[in-house]
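With one protein chain held back, the other chains of the complex are shown just where they sit.
Chain naming follows the written order as A, B and C, and within any one chain the residues start at number 1.
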Amino acid sequence: MAGNIFGKNFTVTTFGESHGPATGCVIDGCPAGLVLSAADINAELARRRPGGGGASTSRHEPDECEILSGIFEGRSLGTPIAIIIRNTSGRSADYDELKDIYRPGHADMAWDEKYGLRDHRGGGRSSGRETAGRTAAGAVAKKLLAEYGIAIQAWVSSIGGISAPSFGEAEFCAEEIEHNPLRLPSTRAALEASALIGSLCGDSIGGTVTCRVTGIPAGLGEPVFGKLDAVLAQAMLSIGAVKGFEIGAGFDAALLKGSENNDVPSGVKTFSSNNSGGVLGGISTGAPLEFRIVVKPVPSIAREQTALAKKGMLCRIRIKGRHDVCIAPRAVPVVEAMTALTLADLLLEQRLARITMGSL
Amino acid sequence: MAGNIFGKNFTVTTFGESHGPATGCVIDGCPAGLVLSAADINAELARRRPGGGGASTSRHEPDECEILSGIFEGRSLGTPIAIIIRNTSGRSADYDELKDIYRPGHADMAWDEKYGLRDHRGGGRSSGRETAGRTAAGAVAKKLLAEYGIAIQAWVSSIGGISAPSFGEAEFCAEEIEHNPLRLPSTRAALEASALIGSLCGDSIGGTVTCRVTGIPAGLGEPVFGKLDAVLAQAMLSIGAVKGFEIGAGFDAALLKGSENNDVPSGVKTFSSNNSGGVLGGISTGAPLEFRIVVKPVPSIAREQTALAKKGMLCRIRIKGRHDVCIAPRAVPVVEAMTALTLADLLLEQRLARITMGSL
Amino acid sequence: MAGNIFGKNFTVTTFGESHGPATGCVIDGCPAGLVLSAADINAELARRRPGGGGASTSRHEPDECEILSGIFEGRSLGTPIAIIIRNTSGRSADYDELKDIYRPGHADMAWDEKYGLRDHRGGGRSSGRETAGRTAAGAVAKKLLAEYGIAIQAWVSSIGGISAPSFGEAEFCAEEIEHNPLRLPSTRAALEASALIGSLCGDSIGGTVTCRVTGIPAGLGEPVFGKLDAVLAQAMLSIGAVKGFEIGAGFDAALLKGSENNDVPSGVKTFSSNNSGGVLGGISTGAPLEFRIVVKPVPSIAREQTALAKKGMLCRIRIKGRHDVCIAPRAVPVVEAMTALTLADLLLEQRLARITMGSL
Partner (left out) sequence: MAGNIFGKNFTVTTFGESHGPATGCVIDGCPAGLVLSAADINAELARRRPGGGGASTSRHEPDECEILSGIFEGRSLGTPIAIIIRNTSGRSADYDELKDIYRPGHADMAWDEKYGLRDHRGGGRSSGRETAGRTAAGAVAKKLLAEYGIAIQAWVSSIGGISAPSFGEAEFCAEEIEHNPLRLPSTRAALEASALIGSLCGDSIGGTVTCRVTGIPAGLGEPVFGKLDAVLAQAMLSIGAVKGFEIGAGFDAALLKGSENNDVPSGVKTFSSNNSGGVLGGISTGAPLEFRIVVKPVPSIAREQTALAKKGMLCRIRIKGRHDVCIAPRAVPVVEAMTALTLADLLLEQRLARITMGSL
């Protein structure tokens, strides 16, 4: 599989270029009997659309999906679920002058080196547009997980130097996340970050996204290569612009002693801390899954930059088009989607773990 | 595949419990014609063995491998290469009293929840011993990569709060890495870290490992789910005790502006900085691959801790046995092995990218 | 992967129910640079459509495909190629009375047992309509194979007791195959079979299809489980109504002595016979690939039959709707498509076989 297929049991293939006819996904392995409608998917697609707060592109993406197969009378059949989302708003002409120039910080050169040709319009398949297919598939996975009481919530935890309060802190406000366009869990942080974004003058800024999953049963994850955190890390780094992943104490664990880092049990599957992030030995412990990713600043900035031309010489360019300033807010539903795909796959896999499990 | 198989083309299955008869691997997909001997593998296994400097267990692991198949007259046949390493030094009795107790910070409870039973001796398959199979497979992958001029070098970049110099800094000394048991690239850092370890009094400490790959051609990586950095992240998080992964600027990218983070091209496939870590859009750019991982402090500490017993009540335990104090130095060859497996797989995959590539 | 994905390198996912919105496929792993248009695919879809000669249903299927992704300026990008074919002619009401009855010889009961629910309209995903997606994908694979000089030709070799001449016999006429609606390679056989079909009075009849591939290089096939003939057998039996596969001498080999069955070499990669069917040890020898399949008589017949109702009692039914009488002629392009998918996958895999092959 060349790289566009994710998961072993709940298997998703995504397709689509930014300015091609459509983007979408096919899910093979969704169990039969799941209640599902296009509205479930459209709700997540709407969250992925450009928001406001100055962070997002003004590209208009209505993003209504069409389900082509796999659903009958409102329920999944157990057959492949194909979903497409038409591309309607591509201003391809914006990209004409970039046809033979490799934008700094973008994958243009790497794609040419890999394939010998590429669709230069809007980044082709390396566009953020590609995440629409993931988000659609993730919406289905979320419905499946909800049947088992698993809930996923991501938010922007920092933009540039502006940090949001951590989960559990008094200032942390879950309701706020989807109420401000920057998806920060506090009005204070949202205001500060908004001011920062307003001051960038055509530049862009990085950020972090934190994700928390509750209701996850102990036992998910497939050592040694399919560990829950390993697959999750792959899922996260597969999202464009993500440059790092950490779970639980993460990089801070480098500074800790074992006596500090070990989570002391307070009962059965409960702990007085969560430095593990809900995973030990690659298997869920029953504690909430907690991890964090970093997204780099958007490479398309409205400033003149030095670039490499296809023919090999350096040149100066100024990128046109509509671009996000900070991708973190729009990454939130994508992080949730990829988390859902990872967990759906491992949840199904866990049905296979024991000889005595289930009627078969 | 339940989780013990890694890679699509250069496909590795590992097996083995800490105190079972043997650990090992089978490689399916190593191209025919590779010059390979047991000595190549034993050299890497020797690097994985406990070192000194106070960081490692005193368990004696001679770790001579036996190649059971796939090699004929010193060359790979294209058939599966099976390699086994006998387990010889397991003091199983050390673990008897832990049979029904879940060690804090370990996967004991999670394995029981997953499978309903487990081999409690030395952690069973969740032991660090499991990495012997990976290391053996990685040694083969390294030989393959060397044919194409790709070289991998990892080192300990920090232990607790003691940081090593970065690559490129004057103090950084590559020769030092394998000359001190802590695998730090400077004598100064090695001395400081050694003093820190000596002061831990039965406690343990975390650390970070940095890895750098040179000679990597542009074009490796399979968007959108098999991106080079995504697969690498999975590979790294699949190593026990690893809690985070970052590439290039990594988490620091959250603080950067696009104008700071974009690597300015200085020519064809060369850049004046490497914030990308050698990967853009999930595809190698020709710049060196640079990434960092964090390893948590070893959870088995020589202090009394609160633990959960299998029957559900809390108890106080003191863990016997021989344990590493800081796993970072021993993680170095494992990080290299998993990097090699990732790159070997993607290197082969790249043969499939174009219609005009190769005689077929 | 739940079963709707075929191939490791040239990986095809198909989707679609008979009376749902659309059927189609996504190809992941088609090398970049292949010249491809919708016309290439529509030509094969046209061959799959109901023909005449009394063998086929009168369902009108215009079957014009839409390519949603993966093609740019007439060439493949190396990204997933998504193709959809709208379903336009489903007379779903024909199936209303079969909603709770399991048609004899059909998969109705088995699907209910498997999934607990099913789309009963036209057989849902177990309909012959499902092969449209395979045929579309196969058209792309054929284009790829043609670049390397590989050509696939299948034909109907028997209908009921009427046998066509064998390839190489004087009576065998390749041009005739696509000139008569029964796809028999002789006018004599076509006339006889046509008479047989005309005499069936609402009953149906079985048949066989033979396939011959020329230009196939020696070396394709992946022992021991991915042998060329093994994957081909899977590909063929995955087509609805196929009940057997044989290669070369096939079942007649049971009657032969080694001295009779061994193909005597007449030079380098040439043989004086082809009892092997072009495959030895699961690897192509350079001789033409020759194999045969059997398709059972269409189970939907216009006669009253005993059937099982969902509630568990037996009943008598008469099946309405439009049905083929002999599926063999329409199976011909599907056999070719699945052969093409198998060979495309193994052709790419062969690029990985040796250390010295290709620039990587």
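Quick note on the criterion: contacts are C-beta pairs under 8 Å (C-beta built on N, C-alpha and C of every residue); 3 or more make two chains touch, one makes a residue touch a chain.
The model shown is predicted, which means the values in this text are computed figures rather than measured ones.
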What chains on display are touched by the one that is not shown?
A, B, C
From the listed residues A:Leu191, A:Val264 or A:Ala353, report the one that touches the chain absent from this view.
A:Ala353
In the full complex, which of B:Ala2, B:Ala39 or B:Ala151 touches the chain missing from this view?
B:Ala2
Contact with the hidden chain, among C:Ala38, C:Ala146 or C:Leu308, goes to C:Leu308
The listed residue (C:Arg49, C:Arg188, C:Lys320 or C:Arg354) that touches the chain absent from the view is C:Arg354
Of C:Ser18, C:Asn87 or C:Thr285, the one touching the omitted chain in the full complex
C:Thr285
Write down which of C:Ala146, C:Leu191 or C:Ala253 is the residue touching the left-out chain.
C:Ala253
Those residues of chain C that touch the unshown chain are 1-6, 8, 14, 102, 104-107, 109-111, 113-116, 125-126, 130, 134, 158-161, 200, 203-208, 217-227, 229-238, 240, 243-251, 253-269, 275-277, 279-286, 294-301, 303, 305-308, 312, 314, 349-350, 352-354, 356
Given the full complex, what residues of chain B touch the hidden partner chain?
1-5, 8-9, 11, 13-17, 20-24, 26, 28-29, 32-33, 66-70, 72, 75, 77-82, 84, 114-119, 124-125
Those residues of chain A that touch the unshown chain are 8-9, 29, 31-34, 76, 78-79, 144, 147-148, 217, 223, 347-348, 350-360
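The working rule: only the chains that are shown with their structure count from here on.
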Can you compute the centre-to-centre distance for chain B and chain C, using the mean CA position of each chain? Integer Å is fine.
45
Distance-wise, how many Å sit between the C-alpha centres of chain A and chain C, to the nearest whole number?
39
When the C-alpha atoms of chain A and chain B are each averaged to a single point, how far apart are the two points in Å?
26
Each of the following residues of chain A touches two or more other chains, namely 1-5, 8, 14, 114-116, 125
